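Left out: one protein chain. Kept in place: all the others.
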Amino acid sequence: MTPTDPNYEQKTRESFNRQSVMRTIGATLESIKPGGITIELPFNGQYTQQNDFMHAGIISTVLDSACGYAAFTLMPADADVLTVEFKVNLLRPAKGKLFTAKARVVKAGRSISVTEASLFSSDYGEKEVATMSATMMAIYA
Amino acid sequence: MTPTDPNYEQKTRESFNRQSVMRTIGATLESIKPGGITIELPFNGQYTQQNDFMHAGIISTVLDSACGYAAFTLMPADADVLTVEFKVNLLRPAKGKLFTAKARVVKAGRSISVTEASLFSSDYGEKEVATMSATMMAIYA
Amino acid sequence: MTPTDPNYEQKTRESFNRQSVMRTIGATLESIKPGGITIELPFNGQYTQQNDFMHAGIISTVLDSACGYAAFTLMPADADVLTVEFKVNLLRPAKGKLFTAKARVVKAGRSISVTEASLFSSDYGEKEVATMSATMMAIYA
Partner (left out) sequence: MTPTDPNYEQKTRESFNRQSVMRTIGATLESIKPGGITIELPFNGQYTQQNDFMHAGIISTVLDSACGYAAFTLMPADADVLTVEFKVNLLRPAKGKLFTAKARVVKAGRSISVTEASLFSSDYGEKEVATMSATMMAIYA
């Protein structure tokens, strides 16, 4: 996958840094590649559901940002990225010290891009905690 | 829709109160009816994305809890509720002072329940900010 | 909902008639309103799954066309409609003599429209057999 914007890494990092939610929940941008993003999220007891697992919505937060920025790396320099929709499947209880969201672009388009992501946990190794399938849209200023 | 657990309101409130994420983001449980839940979330600049709208994942957090507890109200007393999957469509930028997530059970089953929810904003009136379609599962201890 | 193309009914009927799959499986276009479509499908033993219920994919076929044409009624005259994605929840076994797919536009946009549909059966009355949530896209020639 070839980025049309040679500045893709910097623009992605800058946009990520503008997402105050990432800072608030403690998520960090671990890697940026053309069409691929990795975000890490440490466990945080402030964001759990009734059984002390991370809430599915918080998991979705990092999966959605990972998918959106994976699509963003391949978008032209004048585009912003917007989520059209996503679906999340929860496979295992979201426990463990550290969560890693890995997203990749399945198809990049001028307007619509389709992405997929998996969430892993330090407790489960290669077994996924959750998967996301997401549609992203390029918005031209 | 008839709850099998006459104690449905209290058990729902207690489980909601155990979700630390609700307290942390400032979400409150506004109403509990058999098969229907309303959750409110005030705008909070700590949970925004790159354009200062509430992040889609935070929106999903209240929609998911609304769907889950809508299903939970109709579950037997010995069941806990677990999200199997959800899909979210983002219709409008998530801006406005106050967001309201309204969920309802489409079909209640002993094991699987299907639910739907809409997110409204004080900025848009009757127009939806986002919709969720979610599958919930009863877990028996 | 106001159609921008005054010819919306005729263009929708013509496009529906070009879908050979509708003719083949016996589906008919029952009603066309701005932002709303009803399609009927009689039970047909040639399109069943292993338990002699209509296959989920055949159900999806009429739900998808209903959603697509619901969005199409509100699109400009020079636009064609394309499905971006859909999600289907199966609520009850797809049995009964006659199935009715009812779709409505949740949000119409120049490029992206979001739609929802329900499938009913003559066996179940008001209870839904399946629901669809779908994203449609306008393609300009």
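Odds and ends about this structure:
Chains: A, B and C, in written order; residue numbering restarts at 1 for each.
Please note the rule applied: a contact is a pair of C-beta atoms (placed from the backbone, for glycine too) under 8 Å apart; a residue touches a chain by one contact, two chains touch by 3 or more.
This structure is a prediction, so every number in the text was calculated from the model and none was measured.
From the options C:A70, C:V88 or C:V105, the residue with contact to the unseen chain in the full assembly is C:V88.
Residue-level contact of chain C with the missing chain is found at 15-16, 18-21, 24, 45-51, 55-65, 80, 82-90. Although one chain is hidden here, its contacts on chain B can still be listed: residues 84-85, 87, 111-112, 114, 135, 137.
By the touch definition given at the top, chain A reaches the unshown chain through residues 87, 89, 91-92, 106-107, 114, 116, 127-128, 131, 133, 135.
We adopt the following convention: only the chains that are shown with their structure count from here on.
Note: centroid distance chain B to chain C, computed from Cα atoms, is 28 Å. The residues of chain C that reach two or more other chains are 87, 114, 135, listed in rising order.
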